[in-house]
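One chain of protein is taken out of this complex; the other chains stay put.
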Amino acid sequence: MSASRVFQFVLDRLIWFILLLVILFFTFRVGGFLSGPNLINILLHASVLGMLTIGQTICLLSGNFDLSAEGNLSLLTVLATWLMLPYREMTLAQAGGIGWEVHPFIVIPIMLVLGTFIGYINGFLITRLKMNNFIVTLAMQLVLRGIAFVISLGAIMPGTPRAFNWLGGGRIGPIPVSVIFTLLVFILFAYILRNTRFGRELYAVGGNREAARASGFNPERLITMAYTIGGFMAAIASWMLLGRLEVSVPNLGVGMTLETVAASVIGGVALAGGAGTIWGAFSGVLLLSIIDNGLNLMAVDPFWVNGIRGLIILIALLIEAQKVRFRPQVGRAAARTEAGVSYQAVQK
Amino acid sequence: MEAEAKKILLEMKAIHKAFPGVQALSDVDFTVWEGEIHGLVGKNGAGKSTLMAILMGLQGVDSGTITIDGTRFSEMTPSEALAAGVAYVPQRINMMSALTVAENILAGDLPVNRMGFVNWREVYREAEERLDKLGLKLDVRQKVEGLGVAEQAMLAIAKALFSNAKLIILDEPTAALPRPEIDRLFGFVRSLKDRGVAFIYISHHLEEVFEICDRVTVLRNGYLVETREVKELDTAGLIRLMVGEDVKEFERERAPLAQEEPVMVVKGLTRRGHYEGIDFTVCRGEVVALSGLEGSGASALGKGLYGLERRGQGQVLVNGEVLTARSPEEALKQGVAYLPQDRYLYGLVGARPVRENITYPILGRLVRALGLIQAERERAIVERYIRELGIITPSPEQAVNLLSGGNQQKVVFAKLAATQPAVLVLHEPTQGIDVHAKLDIYRIVSELSAQGVAILIVSSEVRELLGVCDRILVMYNGTITREFRVGEPEANPAEILLAIEGGNNHVRQ
Partner (left out) sequence: MRRINLGGFFLFLVDNLIWVLVIIALVTFSALSKSFFTPFNLVNILYRVAALGLLVIGQAFTLITANFDLSSESTMGLTAMVAALMLASTKNGGLGWETHPLLAILVMLLVGVAIGWVNGTLITKFKMNNFIVTVAMLMILRGAIYAISPGKSASFLPASFDWLGGGSLFKVMQPNGKPLAIPTSAVFLIVAFLVAFIVTRYRRFGRDMYAIGSNRAAAESAGINSAKVIMLVYMISGFCAALAGLLEAGRMDSATPRTGAGLIFPVTAAAVVGGISLFGGRGNMIGAFGGVLLWAILDTGLNIMKVSPFWIEVGRGALLLFAMLLDALKVEYLRRVSVQKALAGNPIGLKDQAY
C-alpha cells in the first residue's frame, strides 16, 4: 500500500468523517438539533435533493453533466398543479389551475412520462447530434423554466389534492413517506449500479468511452439512458416536492442543480466520469442538508447559507482536483489534451 | 562533401523511461549533428513518440541526460526545450485555426507602432515577407482553418523555422502532401541544412527517408537498434532493422487441418484511401497473419473487420453469414473479436478491476432477469481465465492499470476469449511486452486456435509470426501482394521482409 493509495482511501472515506464532525458541531452549538422533528426536517429536504442527485450522479458517472433537472422540476410541478387545481381568478399572484381538476392518478403518470421524455431528449441531442452537454442541458433548463413561467404566469398555485400529496407529505407512523421512499430508491440504485449490466456499462463508458465501445458496449445508448433516468428522477423529485409543499412556486428549485453537483462531488463522484458511488452521493446529500438545516437553526441569514454552499462547492472541487493527482495514471490515455502537441497526438 | 568534424547538436544519453505496465525506452543513446537530417523510424509503439516527448520537455526521464548544443539538461520543461531551439511540427495541425495565417506566424510578437497599437498593415506585410523568404506563397489574411491541409502543413513548418529553431522535429510531414508539394518541402528542408539547422524526420514512408535523410536511427520495442548512414543501407536492410532480429523462441504445434472449414471469407473488400480488392480466407483453427508497414492498409483492415472503422465495399462472411456489423457491439454478436493495438486507449478501462474488464462483452450471457449479474457464474469464468491464461494479479478485484503490461494484455485476451468468437483479430499482440509474456501470449494464441478459433494477426514481427502462423499475407500499398505458407522454403524472413517493403511484388494467384 503506497502512500498515495492510503491517502486516496482516506479521501474517499473523508466525507463520512466530515459528516460526523458537522453533526457533532451542530449538536453542541444548537439546541434541538438532534430532536426528532428536526431530523425529520433534514431528511425531508434530503429526500428531494437525493432524488435529483441520483439523476445527476448517474449522468456524471457516464461523463456528462445534467444542468436541466431543476428546469424539469419547475415545469413538472407547475404543469401538475395547473392540471389538478380548480379554477380560480388570479389575485395577488395566487392562482388556480385550468379548471379540469384532473385526478392525481392521471397527473402523476403524465409527470413521470413527460419528465422521462425530457431527459431522453437531452440524451438524444447530446449523443445523436453530438452537441456539448453543458450547452444542451443549460439551454434546456432555460426553455423548461420559460414554459413553466408561461403556464403559471408567475403565480403561485396552492392547494394540491391529498391523493397527490401522499408521496411528499404523507406519513407512515411518525416517519414521512418520502424519507422511506428515498432510502429505498437509494438502496435500489446502489444495487443496480453494482450488480447489473447497466451499472457496469455506466462505469465503463464513463471510465474510458472508447475502450467500452471496443468491449461491445454502445456508449451513445448508455448516455441517452443516463439522461433519461435523470429526467425520471427529476419527475419523482417533482412529485415529492410538490406533495410536500402543496403549492407550486414558479421559482422552484433554483440553484438545485449546483447542489446536486456539489453533493455528488463531495461524495466522491468524479467530474470526469467513471468513478464514484451512489452511497457517496448520499453522504454528500446528507452533508448539504445537515449544513443547511444547522445554519438555519443558528438563525444564520438564509443568503449567507447560499454563500456558504458556494464555498463548500469550491472546497469540494479543490479536493477533487487534488484527488486526481493521486489517481494512478492510466498510461497514455491520461495525457489527453486538446492541442496537437499532446502526447497522444505525438504518439502514433 | 569533404569530411568535416561534425558538431553534435543534440545528445541524448542512456535514456530510460517507464510507464505503468510498459518500459517505453531502455538505455537509448540518440545523437543528432548540426545541419543533419536524421531519420527516426520504427513501428508504432517502438518508442519514437516517447523519445520525442522527452526531447520536447513534455515527459521526464527516469534516468539519462539531454545535451543540446553543449548545455546539459536533466529535467527539461517545454519552454526550456523551445528556448534551446527545439521545435516540433506535428502530424495533425496544432495552430490557432480561428486566426489568420499572419497572426499565427506572428503570434505573441505582433508588430506595434510607437504607442503599442497593432499595425495591421505591417502585420500582413511582415508575414508575407517571412513566407516569401522561404518561397512560400499563402494568403496571409486567410484564416488557417480555411487553408488546405497541404498549406497548413507548410505553414506549420514555416512557423517552426521562424522561431529560429536549431532542431526541428518533423512528424510525418508528408502525410497529406501530393508529390509537387513534397518536393517543395524537401527543397526548404535542404536549404536550411546549409544554415546549420538539424531535422529529426519521423516517417514511415521509407522511400522518403532514403530521399532526404543523412542518417537514420531505428527504434524497436524501446531499444535503439542502430544508427546508420543512409547511404550504407538499402530498404530491405532498414526494414530488417525495424522489424525484427529476435530469435524465434516459440514454435506452435501445427496439426494439419483435417478439412478446410472456412470461418471468415473476405471478398473484394475495398475502402478508398486504405485498401483495395482484398480477398482472403481464414479457416477454423488456422492462424493467418496480415503483415505490412504502416500505410499498407493492414491496420485499417483489422479495425474495419471489427466495426471500429468503416469497412468499405465488398463482402465479408463469418461462418457463412454476411458480416453486417458496424460497431464492436454488433461484431461481437457476429462472432468477431478484436485485440486493439493500444490496449490503454481501446482495450481496458483502467480504473476498473480485472474481473469487470474480462466480463464486459459477455455480460449478456451472465445476467438473469432485469440485467442482474450472476456473481457466482461471473466469478467462475473470471477465475478460469485467470488460471488458464496465467494472469498474475493479487486478486480479480485489482484495478487493471496496476498490472504489468504483459498481464494487462492477457486480461484483454481473456476478455476476447470469453466471448468465444469465431474469428479473433489481433493487432500487434506483443507490442510493448517483455519476452516472457510474449511466449505466454503466443501460447494462448496457439491454444485458442487448437480450440477452433480462426485467428488473424495484424503484425510485422516476421520472426514471431513464423513461429505461430500457418500463412502470412503481405500487404503493400493497400493490396495483398504475396502469400506465404509457413513451412515452405520461400517463407523465410528475408523474402517476407522484402515483400513487406514492396519489392519483388507479384500478384497472388
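Which chain is which? They are A and B, in the order written, and residues in each are numbered from 1.
Just so we're on the same page, a residue touches a chain if its C-beta (ideal position, glycine included) is under 8 Å from a C-beta of that chain, and two chains touch if they have at least 3 such contacts.
Not measured: the values here are computed from a predicted model.
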Looking at A:Arg197, A:Arg244 or A:Arg309, which residue reaches the missing chain? A:Arg309
Considering the whole complex, which of B:Gly39, B:Pro173, B:Gly307 or B:Gly478 touches the chain not shown? B:Gly478
With the missing chain put back, one of B:Asp62, B:Glu75, B:Asp109 or B:Glu490 would touch it. Which one? B:Asp109
Write down which of A:Ile15, A:Leu202, A:Ile236 or A:Val261 is the residue touching the left-out chain. A:Val261
Which one touches the absent chain: A:Leu34, A:Ala93 or A:Val150? A:Val150
Touching the hidden chain in the full complex, which residues of chain B are there? Just list them. 44, 78, 82, 91, 93-99, 103-104, 107-110, 112, 116-118, 120, 139, 142, 145-149, 152, 175-176, 204-205, 272-276, 294-295, 297, 299-300, 477-478
Where the missing chain touches chain A, by residue: 130-132, 134-135, 139, 142-143, 145-147, 149-150, 153-154, 255, 258, 261, 271, 301-311, 313-314, 317-318, 321, 337-342, 348
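By definition in this document, only the chains that are shown with their structure count from here on.
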Taking the touch rule as given, give the residues of chain A at its contact with chain B in the complex, in rising order. 192, 195-198, 200-201, 203-204, 207-208, 210-218, 274-275, 327-333, 339-341, 343, 345-348
In the complex of these two chains, what residues of chain B are touching chain A? 19-22, 44, 48-50, 52-53, 56, 58-59, 88, 90-94, 171-172, 294, 306, 308, 327-329, 332, 338, 340, 342, 344-352, 356-357, 359-361, 363-364, 367, 370-373, 375, 399, 401-402, 415, 419
